[in-house]
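Take a look at the structure below.
Only one protein chain is missing from this complex, and each of the others stays in its spot.
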Amino acid sequence: MNSLKGFSAPIVAGVALFGLWEGVLSVFSSDGFVLPPPSEIAGAFIDNWDAVFRGARITGFVVVSGLAAGVILGVLAALLVTRFRTANETITPLAVAVNAIPIIALAPIFNNWFGLTSPRSNQAIVVALVFFPIFINTARGLTQVDRSQIELMESYAAGRARTTREVRVPNAMPFFFTALKLATSLAVIAAIVAEYFGGRQDALGPMITQSAGLTRYDDAWAAVLAGTAIGAVLYASVAVLERWAMPWHSLIRSHREET
Amino acid sequence: MNAIHIRGATKVFNPGKSSQVEALADIDLAVEPGEFITLIGPSGCGKSTLLRLISSLALPTTGSVEVNGKPAEQARLDRDYGMAFQTSGLFDWRTVAKNIELPLELMGWSKADRRRRSSEMLELVKLGDFAKHHPSELSGGMQQRVAIARALAFSPSILLMDEPFGALDEMTREHMQDELLRIWRDTGTTLVFVTHSIPEAVYLSTRVVVMSPRPGRIAAVIDVGLGDRQASTRDDPAFFSKVTEVRAALREVEG
Amino acid sequence: MNAIHIRGATKVFNPGKSSQVEALADIDLAVEPGEFITLIGPSGCGKSTLLRLISSLALPTTGSVEVNGKPAEQARLDRDYGMAFQTSGLFDWRTVAKNIELPLELMGWSKADRRRRSSEMLELVKLGDFAKHHPSELSGGMQQRVAIARALAFSPSILLMDEPFGALDEMTREHMQDELLRIWRDTGTTLVFVTHSIPEAVYLSTRVVVMSPRPGRIAAVIDVGLGDRQASTRDDPAFFSKVTEVRAALREVEG
Amino acid sequence: MRIARQTATFVLFLALLAGLYTGYKAFGQAIDDRQHGWAVVGSVLPRTDDLNMPPISEIFGQFWETPGGQDRIYIRILLDEAVFTLREAFAGFLVGSAIGMAIALALAQWRRLEQGLLPYVIASQTIPLIAIAPIIVIWGRKNFDFFPWEWQDWMSVSVIATYLTFFPVAVNGLRGLQSPRPENRELMESYAANWGQTLWRLRLPASLPYLFAALKIAATASIVGAIVGEISAGVEGGLGRRILREAFNYTTGPDRLFASVLGAAVLGIFVFLAVTGVERLVVGRWGRGAAA
Partner (left out) sequence: GNDDDADVREAQEVSLQLQWVPQSQFAGYFAARDLGFYEDVGLNVTIIDGGLDIVPATVLDSGGADFAISWVPRGLVPREEGLNITNIAQVFQRSGTLQVSFADAGIDGPADLEGKLVGNWGFGNEFELFAGLNSVGLDPQSDVTLVQQDFNMTALINGDIDAAQAMTYNEYAQVLETVNPDTGELFQPEDLSVIDWNEVGTAMLQDAIWADADRLEDDPEYRDMAVRFVEASLRGWIHCRDNFQECVDIVLAASPPFGGPSHQAWMMNEVNALIWPSPGGVGVMEQALYDQTIDVATSQGILQAAPDAGAFRTDIAEQAVANLRAAGHDVSGNGFTRIQVEVAEGGN
């Protein structure tokens, strides 16, 4: 019952949203083929189910593995940066630089570096994109801590690692989860764009470009829908994980909101 | 060897800026092991700052602080201190019991020992029912009691407490005072305690240190010498005369 | 018409969960306009929660709260309240003066008026030198005084104060008490005040409401009737007898 | 003083990176040059031959070359193109941040809306740019005649940058707006402060740390958006098209792609530092007090 409640709002909003989309297109249908109505996309989705599902599996693997690696690296870098000032002065601009390089530019380089057919090049692109928000947000959460809590740990002569674990990490959790939510969708974009540039042709990325290139927009949007579904599933998982990892957080609300 | 030895300590915040504040001036203080010292003085006179200097959470602008015969910094690293801050400083993400267990974890106590100690301490502060609650679900006084329990949970050689009983009602406060005295006697801890309550200062301590307003200086040190405290001590004329003496000293500095 | 009228109010936190807490039970209370009520009771008995119900920051689980003849919610929207919370709740990013000016900004005061009022209030709480400091640079008691100044800066018809003087030394506290009484008399504000100090409760209020431990109930309501307070009131035998009466009532509920 | 030291560390670090690159390249070529099926190099680690990792000297050497048919040296060309891209990105950044903040505000205000709409805001980001870029350009050329100025193609690129920018601002901004402690929120409620007042005096200031983290992400995202937008929309004159051309050309001139990618990276650092500077100005004193 309770778990259902969390989903009712998105469903209502979804019905409204898609209804509006469908309705608007049925009235002003001049450009309808570029942005087809949801009903047509759903039709294409069902017609191409096999191909879409295979593509989603291939792309999904790149997304999830790249996301995991990027998150781990981002968190490690954030820890490093809060620990050593020189690390901050060097890693931060580097991370910024890597992040500012458009994936489209990284794609050919990575494809060459790791091999066109290896999933590693696409994973590397996902990692590069996911890393930054995780790093920036987590580093922020690790430093923006209550001074009295740090002092308490100092009074216990707790080591830096321990203070990090007991104070900084819990404090960074809300920041981290916010970034993780950002990262899930970035990972999907990154994987799909990376696939435009190389790799297996049955993944979602090529399906989108190829169909769009031939103006088969309903097929393209069916693949987009699959990518969106991957993103949505990941996002929902993160939301569940967040609630599980920060049970105290929902308590810190004002009394009125609680009622 | 003194438990705490402060020599010529001063503290200036934001030196050179327009917001410069001279918080402490010329502090000299020597505390014997096993003493119970209270600091009392007007709001903003530097009591919390002095506790910070002792625990080496802040460094004196000039002067030196020695604890257990070594620099304060070293004493901190040796885990000679237990502290209760003016604001409770509980961790939102830990339950009440886990908050109390935090220092014990750091000292490497076993899980079973920790569990036992935290429930003992919760009984002491009369919060047995709230072990599994999070701090944000407690009242102000209950949070303060958790912080006290955390400070008392292990037996540091020096215990620093900053207005720990401020948010407690009279009865709970008297109960906590007696428990604190019992623990102090049993463990031989050196205690430095900040309070605004003159009777509390007199009831608890061996010496009362009266501080003057900004910049904080030690205006008077009053030996209490009431011997073992009992329920009757609070009605003792000697007790009242000490209270009057401290009050007079305070009126003088604030005057 | 009553200034505050609470009928059969109860409050249960986390109902149905293992962490359920029955904070308040069966509260009935009527406060006349211009009264000065203090709430006193053991830690965790629901005093802060009761203030929250009055100000409609929390809704009663059952029962109703009327303020100035309208639902509490409406009174809040009409800005009938001024509040000082148990934790100071200052905004870190505003200077001390700007913190005090916050409610005045919201009420649409002109800049010059705000400036004048905030420096008046800073003088009142003896923090004239600290107008431009940020809260994190103040001592605990100084922060509390800023919060008091903020609550008193505009003249609400109902003032709710939750242990506002807890972190103040005796002299500052007495000064603040007298100032508060003066303001109360001058403005005719209805005051509900939480404290743990029995003498404070008696000195300040027209009626003392004594609450019992969880679930909080009103155990006794004691009319004080000491008339106009002067310096001598604190030494008045009538004052001491009232203190004794309240203490007895409290001992009984805590017993 | 501090700036000087930071610059020094950073330059030192760059030198270290270049050394690492060169060292790794030498190492890879020493163990095996151009034999496929390497154990580590070329599968887990990048390939090292000149086609895949051009020597640093050649990459930097490119900057001073004058490419055929041009009268400017390469670094000058990149600079001009970077300015072009920066304009698109900046417009996108401004509009995107505003939209992101507006979304955050709406979601913070209505919890229902947050539950209902946030998943779709997220979903909007998983729609690949490539699927929408041409639509935007075409619509821009054709349908935006209600627009007060004549619609330029670079504005379509800015729209794409906007699309990438609004999202981090919305998500982080939402979190920031929800961050004030309960006692502070209750204080504002007790004053019956209206929505705008609570926003301006409590929620916004409290959200600044989150917001600036988001703006840093958004600033660099706007550069990425502009570059991707140029590529997808076929807008000539900026770094995006430069990179695309150099990618087509990769086989015969790998060092130029690396050089142009470096250009994009420098542009990203520039906007990041710009936001950081603004942050220092805005957050100022109390911000330093809060951090440890």
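For reference, chains read A, B, C and D in written order, and residue numbers begin at 1 within each chain.
Note that in this section a residue touches a chain if its C-beta (ideal position, glycine included) is under 8 Å from a C-beta of that chain, and two chains touch if they have at least 3 such contacts.
This is a predicted model, so every value here is computed, not measured.
Novice: Indicate each shown chain that the hidden chain touches within the full complex.
Specialist: When the full complex is considered, the omitted chain touches A, D.
Novice: Out of A:212, A:226 or A:239, which touches the unshown chain?
Specialist: A:212
Novice: Where does chain A touch the missing chain, residue by residue?
Specialist: 31, 33-34, 107-108, 111-112, 115-117, 195-203, 205-206, 209-210, 212-217
Novice: Footprint of the hidden chain on chain D, which residues?
Specialist: Against the left-out chain, chain D lists 33-34, 36, 47, 49-52, 67-70, 77, 130, 133-134, 137-138, 141-142, 231-236, 241-242, 244-245, 247-254.
The rule is short, and it goes like this: only the chains that are shown with their structure count from here on.
Novice: Need the CA-centroid distance for the pair chain B / chain D, whole Å please.
Specialist: Each chain's C-alpha centroid was found; their separation is 51 Å.
Novice: Using Cα averages as centroids, what's the distance between chain A and chain C in whole Å?
Specialist: Roughly 48 Å, centre to centre.
Novice: Which positions in chain B touch two or more other chains at once?
Specialist: If we look for residues of chain B contacting two or more partner chains, we find 87, 136-137.
Novice: Specify, in ascending order, the residues of chain A that touch 2 or more different other chains.
Specialist: 147, 252, 254-256
Novice: Any idea which chain C residues touch chain B in the complex?
Specialist: Residue positions touching the partner: 13-14, 18-19, 21, 40-44, 46-49, 86-87, 132-133, 137-142, 144-145, 162-163, 166-173, 196-198, 247, 250-251, 254.
Novice: Tell me, which parts of chain A touch chain D in their complex?
Specialist: 6, 9-10, 12-14, 17, 31, 34-35, 86, 89-90, 93-94, 96-106, 108-109, 112-115, 118, 120, 132-133, 136-137, 140, 143-145, 147, 150, 174-175, 178, 181-182, 184-186, 188-189, 192-193, 196, 205, 208-209, 212, 220-221, 224, 227-228, 230-232, 235-236, 252-256
Novice: Contact residues on chain B for chain A in the complex?
Specialist: That would be residues 52, 55, 57, 76-79, 81-83, 85, 87, 89, 91-94, 102-103, 106, 134, 136-137, 160 of chain B.
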